Every structure is written in structure tokens, then in C-alpha cells.
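Every protein chain of the complex appears in place save one, which is left out.
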Amino acid sequence: MDQKENGLEKFFSKKKISTNTNILIRYSTLMALIAVAIIFSITIPSFLTIRNLENLLVQMAVLGIVAVGLTFVTIPGEMDVSLGSVVTLAGVFAVSLMGKGFGLIPSLAAAMIVGIISGLINGLISIYGHISSLIVTLTIGAILDGVSLLYTGGYRLYKGILPSYLFIGTGKLFGIPMPVVIMFVVVFIGFILAHKTVYGRRLFSVGGNFNAARLVGINPKLTTLLAFVFCSLCSAMAGIIATARVGTAEPFVRFGYVMDAFAIVFIGTTTSAEGEPSIPGTLLGIIILGVLSNGMNLIGVPFSAQNILKGVIILFTVLISSIIRNQKK
Amino acid sequence: MISRDFSMTDNLLELTNITKTFPGVKALNAVNFSARRGEIHALIGENGAGKSTLIKIISGIYNKDSGDIRINGEKIEISSPKEARQNGISTIHQELNLVPFLTVLENFWVGREDDFTKMFLNKQKMRSQTETIFKRLEINIPLDVPVKKLSVANQQMVSIARAISEEAKILIMDEPTARLTADEINILFSTIKKLAEQGVTIIYISHRLEEIFQLAHRITILKDGEVQGTIPIKEATVSNIVNMMVGQNYENRFKKVQIDPGDKVLECIDLCDKTKLKNVSFSVRSGEIVGVVGPVGSGRTELVKAIFGDNPIHSGKIIVDGKVVHPKNPASAIKNGIALIPEDRRGEGLIMHMDVAENVTLPTFAQWSPLGFLRRRLDHKIAKEIAKKVDIRMASITQRVRYLSGGNQQKVVVSKWLVKKSRLFLMDEPTAGIDVGAKAEIYNLVSNLVSEGAGVIFISSEIPEVVNISDRILVMRSGTIVKQFDRSEASEEKILNVILGGEIS
Partner (left out) sequence: MHRKNNWSSVSNWLGRYGTFSALLIITASFLIFIPNFRSFSNFKALMFQVSMLVIVSAGLTIVFSVGETDISTGAIVSLSGVFAAFLMVKNVSPIFAIVITILGGVILGAMNGIMIGYLRVPALLGTFVTSIIALGINYLLGLGSSIRITKELSGDFYLSLGGGYLLGIPIPFIFAVIITVILLILLEKTKWGLRMYAVGGNREAAVTFGINIRKVKLAAFIISGFCSSIAGLLLSARLGAGSPIGGDAYTLDAIAATFVGVSMFREGEPHIGGTILGVLIMGILVNGMRLLGISYEMQIILRGLFILAAVATAGKRALFRTKLF
């Protein structure tokens, strides 16, 4: 009110996007997916084969699980960029324990515990220490990387991997690859948790209006803390699957996870009427990104160009959800 | 008080026929207002009378819908704060409008250093010019102290000095004495009088009549967006001012049903919070509506927030239904049967992007979702019943509350506690920004609540409404209760007298 906005700002914040336009934006993402899928099917002969589709899903499984976890953290407006580091560390722990002779269950449990503890640390420091979650998780991620390196001494771990563990990554259940099964289970659980439980509604309330949520008796800090824990837990599960697929745990971090996971979640926000993250939206994002990456790989687009594309997608979706959110204010 | 003789042609600022409407509310209606050169012109009116709208139009924050503004006889348009400044209009705000960690000198010049320099700050020149102005205004503040270390009074002085040095011809001051000590007020007043003598026009808003009588040359009384009168201070008395501010301004659609009060639902004993409240003591009985009035900043909101656990308590006791409670957070207050309808319904009362059902069931839906799973159908069923009871007008129970009218939004805010069967309702300005018809519906709602045994604290800035609905009325000033009225002895005049004049007889 106190400063007249310039033209660009006026466009983005004052222009009332009519309901029709809003719906257009929301479905445009789905339509874009369908369009791209059709184009790929027509132009790339190997796209529509079962083998390729299977490949596509498997490739997306690990990332998809991470993205589901990230969705929870973005609902109350926080960030988590320690995802990749948790994936790595969880896998490292699981494989190293098996190498020391522990059974399947203890090793899996160890990986999960890594996730839970990381989530707790992230959440406690960000929320109760009043420090930006971005900076906290960036730092914790760096520290976890250091721990991975320290623990493994820089070496790959592969000794002592149990066949049952490998099954998680390479086996099939009713003909569907295990990673995909697990991903769908996680998506399903995430969906129920976020959209069908008391906790989920509380989380969305905190995201919608922190103060209003507090004044109706919700504990916003605890609610958000749990989101951080669930997010890191998902990353840990992804770590298990990733290492189970290749049979080794590498302490060298893949940068890709963070960027891709955010791209997926942000794509998901364009499908909501309020520019909000959601699990169905994230699922759509997983599929879109999967199709795009798969198609580009088949064509032979270099990895680097794909990265730029992802960057542009994030930029667009951030701007769009900013617009949607701003003009609701 | 200075007695001066003004000729009619001395009008510096003239507002004719100013009208301003906001959605649903006519804030100003054909207002005529003028101020002469070197005059101290006081503006008075209840909260919501239109004072802040008027000065926001003068200072360029709002645009008038119709009417003329003239300065020195010339018609002008003020469409932005910048234009207001260019026309010599400056506002001294209550909140600190300086950069806290910059020094007095830096705050004095930042943004207009072009006067001196292309690039480098010429500290010498800045200093000497500042000293000259400070001397002229007889201000004695060190220049190299960060402004945050100054007292509120001195910070105000810096703002005033800057405005004057920017050749402000009209200075608007909005409740400037709110946080000043008696000595500081005296210094402020002598500065204001000096400025007036030097030809600066001052528009002075305050609810403290005693100050206005000391300072002003003329006083304009606003009520419901209309000017009730502009009188020279010589002809003004407390009673004729109060008379102009008072009166039934809408049809009395509300018939109060008397209920025999039951046991005490709430008792506060010597309640103090960390910053504002001082020794607040009162009680509320079941079936009672206790109105709370007072000027802005008197601590009404802080009081209910303290009871609700949202404002840490320093000392004192809160007793709910006979038990001493220590509400550490809203959740524990809610468990004790207390409900809060916050002042800011959009910012604190509703989750705007959620629908009616979700908002209405927000405090309670966990009760009937024992396994942790949402029971949407049950949510909707219960929400529909409540919405019907309270007559919320909406497209459907799944319409997002963002799209409801103000009145209906407020009904959602209140009705979410109905399922909870709270014993004590803390309502902070529950009818603010709502049209007349919806207000009546809220009154009925409140009436039903108390008839079912709850106790209600009803904070409002509309005195007629409070007089109409309350069984007892508490008047607050500066963080403490200065007088309690019973329904039988309460009247708008009496209450206004207490608020304006601080009479505690």
C-alpha cells in the first residue's frame, strides 16, 4: 500500500486470475504430461515398450520416495536440502552393518534410524533454534557427507550384502520391480498421511496459517518437526533401495537428488488451486520428470542439458506458484 | 493554550466533500475539513469514526473516492505518499519510522543526501545543517547515537525534526503521547506550540481530551465517517464534545435477554503480563456478557490473549471454573474450556485456503477421529449442522472461506467453538468490518451462547454496541481497568467520559 508497484509487479500480484485461468494452469500440467507422453511415443520407437516403461519407473522410484518425504516438509513452508546426504549415509550404514555380519532387519533398522535422527536434528535446530531450515539442512547435509566419508574411509562398501537385501533393489513382486512396489507403497502411505489423517490436516493448517493453527490448539512446532522426521525417513528408505539396486554403497554424494526432488514437488504445486504442495501433485511430478528424463535419455540429450531443463522447470513452477499464492493474499 | 486570531483566508489545507467507501463500509461521507496556517487542529472520534481514513487520504496512502483537496486555495490530487510529501504533508507515526541501528544524523539525512553530494557523505555539512535545525527547534539530542538507543520521545523528535527540515507545512500526529512520560509530553507540547508559532500546521489526533484542551486551537469531531462539528477550543467542553460523539447510529435490532448469572466462570486477580497489563482484576459469570472498552493500546487484546495462554503472564492468578490455571499455550486453555475469537480474523482466525467444514471443525475434528483417520463425512455433517444453526451463507460446506463475506467469515470463526462447548468465550472485536445485518446475527449468536451457560468477554470499539449487549462493562486504559459499569448505570456518555477524560469518579 505504501509504495506503488511497478508494472511487472502489478501484473503478478494485482491481476486477479479468474477461476477459469486458475483451472487452466492446474490442468495444463497434466495436459503437458499427456502431450509429452504422446510425442515421445510417436517419435521414439523404444519409448512405449514394456522394458522401457519398467526402466522408467525403476529409475524414478528412488527419487520418487525422496520427493514424497520432501512434500511433507514443504507443506509448512520449510526446506530440506540434506536429502542426498541422508540417502547416502543410510545406504552406507545398512551395507556396512551387513558387512559386519548383521542380519537384514538390524541393517534396515540402522538405516531408518539414521533417517529419524537426521530428521530430528534438522527439525529441532530449525524450528526450536529459529534458524532457517535451508541453512540448517544445508549444513547438516554437509556434516552428514563428512560422516559418510569418515565412516567409510572413502571406500565403496559391498562386502557381505545379503541376497534378501539385493532383492529389495532388484527383485520383482508379481512381475513388478520391487523399487516400484515400494515407491507406490510410500506414495500411498504419504497420501493417506497427508490427506486422510488428523496429522495431515494439522500439517496443512500450520502451512496455511501458523498462528491460526496455534490458536486452535495445534502444536505447530511439533507438527513441523514430525514432517522433518518423515522426510528424512523417506530419504533413508530411498538410500536402502538405491544401494540395494547396485549392491554397493558409495560415500560420494549425488547432487541430483535435491534439485530433482524440488522440481517434482514444485511441479506438484501447480496442480493445486492454492499453489500448495500435495501428494497427488508430487506423484504427477514424479511421472512427468520420469517421462522427461527417460525420453531425453533415449534421444541422447546430454545430462547437462537435462539439468538446465530441470532448472528452468523449477524456475517456472516457483514463479507460477508465487503468482497463485500472491494474488490470494 | 495560545490564543490566536485567525482570519478565514488563512486556510492552508482544505478538504471539501470527501467521501471514501470500502467494500461494505462507508468510511467517510461528505467530510469537510480545513486547517489554517500555524494552527493546531485536533481530530477526535471513536475508533472506527474515520479519523485514520481521513489522515490516510491527506497523506496519500488512500485515494479519495470523491471530493476536493486544496492547498493554499489550489486544487491538488494526492495520489501517493510521495506526492503528499512534495506538498509539504508529513506524518509522524506511532511506530518507529526510523532505521533503528543508524545514528540520529544518518536517519536525518538518509534518502535525501542528494542535497549535498553526488557520492560521498559529507558528514561535516550534514552535521552542521542538522545542528542548526535542532537548535531552532530547541532539541538536544546527540547526533551519533543509534536511534534505537533513544527514548521513544526523542525518536519522535528526530522524526519531527526531519519532517520540518523537509519543509513540511502540515504535520500529522497520530496519538503521539501514547508512550511518553509526563515530562516528555510537556517537552513535546512546547515543541508543537513552537512549530505552530513558526507557521507549521499541526493535525493532532488523540483520545485524551486533557491534552487537546492544552494544545489545540480548534477541534473537529468525527462520528461514523461524518463531521459532527468543528469548534474553536474556547467553545469546547467535555460534555458537548461527548454529546457530539455519542448517539444511536443504527437501528437497535438487538433485544437483550436478561439471564441470571450463575457461578464464576472466570476470575482474574492482579493479572500482570510482561509488558502491558498491570494488576487486572475482574470476573465473569456463567450467562454473563462482559464488555471491554478502551482506546487502542489499552491492553484489551493482551488481556484476552493472556487468559488464552498466548501472552506470557508475569504475575497474578487466573481461575477458571474454580480451578487455578496456568495457561502456557492455547492448547491448554482450550482444554480448560476457553475459546478465543481473535481480532484479526484473516490473520489469526481462519485458514483462508481451507473450506468451511475444515475451519469449523478445526479445534474439534480430532475428537471424532480416534484412529487418527479423518472422517470427512462426519466433519461435513457436523459442520453443516453448525452452519445451519448459525446461518452461515455459503455456496456449500466445501467452499473455501476466502470467498465468504466478512460477516460469514466471522460466523465461521465463532462457530468453530460451538462443538467444543466452551465455557468461556473471549471475543476480540467480533463485529469489526461487518455489515449491520450480520452484526445482529452475531449478537444473537452471543446471546445464545450465554443462555446455554457460557460466559463471554466482548471487546469492542463501538461503544453503543457494547452498551447494548453487555451485562457489565470494563473500561481499560493503559493496561489496567479504570472503571467497571453495571448494565443499569452504563451509557455511552459516561463511558466516553471515562475513556477521554480519565475520570474515575
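By written order: A and B. Residues from 1 in each chain.
Basically, a residue touches a chain if its C-beta (ideal position, glycine included) is under 8 Å from a C-beta of that chain, and two chains touch if they have at least 3 such contacts.
In this text, all values refer to a predicted model and were calculated from it rather than measured experimentally.
Engineer: For the chain left out of this view, which of A:L53, A:L120, A:L298 or A:V318 touches it?
Structural biologist: Only one of A:L53, A:L120, A:L298 or A:V318 touches the chain omitted from view, namely A:V318.
Engineer: For a quick check of understanding: of A:V36, A:L53, A:A109 or A:I143, which residue touches the chain that isn't displayed?
Structural biologist: Once the missing chain is taken into account, the touching residue is A:I143.
Engineer: Of B:N17, B:T275 or B:S396, which one is in contact with the hidden chain?
Structural biologist: B:T275
Engineer: Please pick, from A:E78, A:E250 or A:E276, the residue that touches the omitted chain in the full complex.
Structural biologist: Considering the complete complex, A:E78 is the one touching the chain left out.
Engineer: Would you mind spotting which of B:L98, B:I187 or B:V320 touches the chain that isn't drawn?
Structural biologist: Reading the full complex, the residue touching the unseen chain is B:L98.
Engineer: In the full complex, which residues of subunit B touch the absent chain?
Structural biologist: Counting over the whole complex, subunit B touches the hidden chain at residues 81-82, 85, 95-102, 106-107, 109-114, 117, 119-121, 146, 274-275.
Engineer: Identify the residues of subunit A touching the omitted chain, counting contacts across the whole complex.
Structural biologist: Spelled out for subunit A, the touching residues are 2-3, 6, 8-9, 12-13, 77-79, 125, 129-136, 138-140, 142-143, 145-150, 154, 255, 259, 262, 302-305, 307-312, 314-315, 318-319, 322, 326.
By definition in this document, only the chains that are shown with their structure count from here on.
Engineer: Report the inter-chain centroid distance for subunit A and subunit B in whole angstrom, where each centroid is the mean of the CA atoms.
Structural biologist: From the centre of subunit A to the centre of subunit B is 45 Å.
Engineer: Give the list of subunit A residues in touch with subunit B in this complex.
Structural biologist: So the residues of subunit A touching subunit B come out as 1-2, 4, 192, 196-201, 204-205, 208-209, 211-219, 273-274, 276, 328.
Engineer: Quick check: in the complex, which residue numbers of subunit B touch subunit A?
Structural biologist: Counting only subunit B, the residues touching subunit A are 61, 80-81, 308, 310, 329-331, 334-335, 340, 342, 347-354, 358, 362-363, 365-366, 369, 372-374, 402, 416.
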